[in-house]
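Some chains have been omitted; the remaining ones sit where they do in the full complex.
A, B and C are the chain letters, set down in written order, and residue numbers restart from 1 in every chain.
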Amino acid sequence: MTPDAIRALLEEVAQGRRTPDAALLALKELPFQDLGFAKVDHHRALRLGVPEVIFGQGKAPDHLAAIARAIVDRGHDLLVTRVDAAQAEAVLAAVPAAHHEPRARTITLRREARPTPPDPVLVVAAGTSDLPVAEEARVTAEACGSRVETLYDVGVAGIHRLLAHTQVLRRAGVVVVVAGMEGALPSVVGGLIDRPVIAVPTSVGYGAAFGGLAALLGMLNSCAPGLTVVNIDNGFGAGYAAARINALGLTR
Amino acid sequence: MTPDAIRALLEEVAQGRRTPDAALLALKELPFQDLGFAKVDHHRALRLGVPEVIFGQGKAPDHLAAIARAIVDRGHDLLVTRVDAAQAEAVLAAVPAAHHEPRARTITLRREARPTPPDPVLVVAAGTSDLPVAEEARVTAEACGSRVETLYDVGVAGIHRLLAHTQVLRRAGVVVVVAGMEGALPSVVGGLIDRPVIAVPTSVGYGAAFGGLAALLGMLNSCAPGLTVVNIDNGFGAGYAAARINALGLTR
Amino acid sequence: MTPDAIRALLEEVAQGRRTPDAALLALKELPFQDLGFAKVDHHRALRLGVPEVIFGQGKAPDHLAAIARAIVDRGHDLLVTRVDAAQAEAVLAAVPAAHHEPRARTITLRREARPTPPDPVLVVAAGTSDLPVAEEARVTAEACGSRVETLYDVGVAGIHRLLAHTQVLRRAGVVVVVAGMEGALPSVVGGLIDRPVIAVPTSVGYGAAFGGLAALLGMLNSCAPGLTVVNIDNGFGAGYAAARINALGLTR
């Protein structure tokens, strides 16, 4: 039941065509989201520029293409994550205007203009193997309306490479730091700046890296205050959170 | 070597009293932080209203009191976390103007006026056993300059208690959600609002709660996008991060 | 907003004192639980005879006594779990009519008559160290309205002790099986009967028992189909679930 349907119901009561008790009965069974939540969701999408998101991994290419097409047909912006080559081919055939970034494993389509927060989101990555996750964060934050800058290949074992870019670090509104292995980079970054830092552990490593557990635990125990953490390899979640945080800087 | 010392060195070169090569040698050994980092740290404290923080747990009461006194004597704001009754007594004897909140296990002293972000930080807690951690988050966010509202005892097994307060949820700039046991509350809160959500797992529970591990894993795997997570029982970290994020809403 | 309040609102619309648009706005903010959820909760308590439950562990004796007293004053049945001697003394002083069972670590007060399901709940325990958990399950299931029988000290290493009581096993409506160490007893019981079996791992054991983890994993991997499991040492949860299941046998 849409807000329009509720208004129609109330009109009937106002016009005496339905008694208050009958209307009460109808309202009690009202699915919750019809009380306006969907509209709120819509408002949110407009303000934040949040696209509809599909987690591509494991979905059949044609199924994925059909979902993507349906979203675009409803006029929404699109973000598909974790797509491989075969999935990308199918989606692009269905939505030719969409954009595929192989390294980020994403497909996006953005058509609406929206206000952009004043500061960029900065995505920092420790090693080249962390780039797919970092790029997923970058594409997601952009799809959610923020400008994004990147600073890649600045691991802690060569700390001077990071320190050479402190100005880039300081002009960011929010910083996403992506690192595998021991996951120490967010601690160092968190000690250099006073803006929010989101740490993303990756599954890069072997042996006692235990699929990203070492990096995850390292980040959760960071001695840099104010750091928050997302799941292993969750570039999407970090980019989404970064854009949501960065949007607090928009004039209200 | 301070910036003044560097300027003095350069003056010597300008006046011909030191050759460029001798100056180059001196500069190569220059400690990094003397290039102005310490001053930057100072600027940050002024703008964000970040107090100096002491982790009280395990420190001897007289030692703790001495550190607290030294901070206050330097004119800084003070935040001591994880203090027990004996520690609190000692600190208050040394810093009579400070304020002790037993439930939050904190001692604070704040003297400087600072700009306050427009929206409040909201701290949500699932059960009464989670309150020490929630209160630590509240006191920390306040000490870092934000107004804080609270919404306690709204666990997911009685979801209507949470849903009755959606207006409180929506007016917050940032939401901190504290929960032990299965740690499901942040997922539900994250699905209701479009502002940043910081999840804090607590060690509340027994058996397969494994000291907060169940709640931590639950939050890291949340299906609500945009959620970020801090360490188990880390109310301080969540409050600090929330204030840092909330400060993005200040006019610049 | 209660159903009565909604009806009043609709009456205003019917009488032309409020426009449909104004009513729509009011309805959008309607707290969910006012649509009748609280009343449903009340109905549930009446029908199932579920008492109000307090988890005693870690609560101050006087605080616990005050909560217990408030529940009893509202006319509800009472169940306090995980109480020690000092807590029990305080609660009994506040609620003299209540009943303390030290081995089960519970305090109960039951005053209302209710229908009792036709079959008993049976609580089976492997060793004497498992009895506190088994007794917590027994007291809880009784407080929730079921008759309970018990079969204690029938570990799998002396399987004939269990087999000697197959008749007791077979007349139960639901069986709760409590075991620590390797947690094998529920599998054996589950193979002997065709009624629902709830397995409760306990933290009894040492070394590689890892605080009940060995028993928990054993029960989750049982080759006896139809077994379900609760948290380590969670006698309360098992007794509560057993009574809820057993109530399906009540005439409707």
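Brief remarks follow.
In this section, contacts are C-beta pairs under 8 Å (C-beta built on N, C-alpha and C of every residue); 3 or more make two chains touch, one makes a residue touch a chain.
Predicted model only: the values in this text are computed from it and were never measured.
Number of identical chains making up the complete complex in this structure, 3 of which are shown: 8.
The rule we apply is simple: only the chains that are shown with their structure count from here on.
Shown here, the protein chains touch in all possible pairs.
A rotation of 90° superposes the C-alpha trace of chain B on that of chain C, rounded to the nearest 5. Multi-chain contact residues, meaning those touching two or more other chains, do not occur anywhere in chain B. Looking at the complex, you find that chain B touches chain C at residues 129, 160-161, 163-167, 206-209. Interface residues of chain A facing chain B in the complex, by the touch rule stated above, are 44, 47-48, 50, 53, 118, 163, 173-174, 194-196, 198, 216, 220-221, 225-232, 236-238, 240-241, 244-246, 248-249, 252.
Across the complex, chain C meets chain B through its residues 29, 31-34, 37-38, 57-58, 201, 203, 211-213, 216, 231-234.
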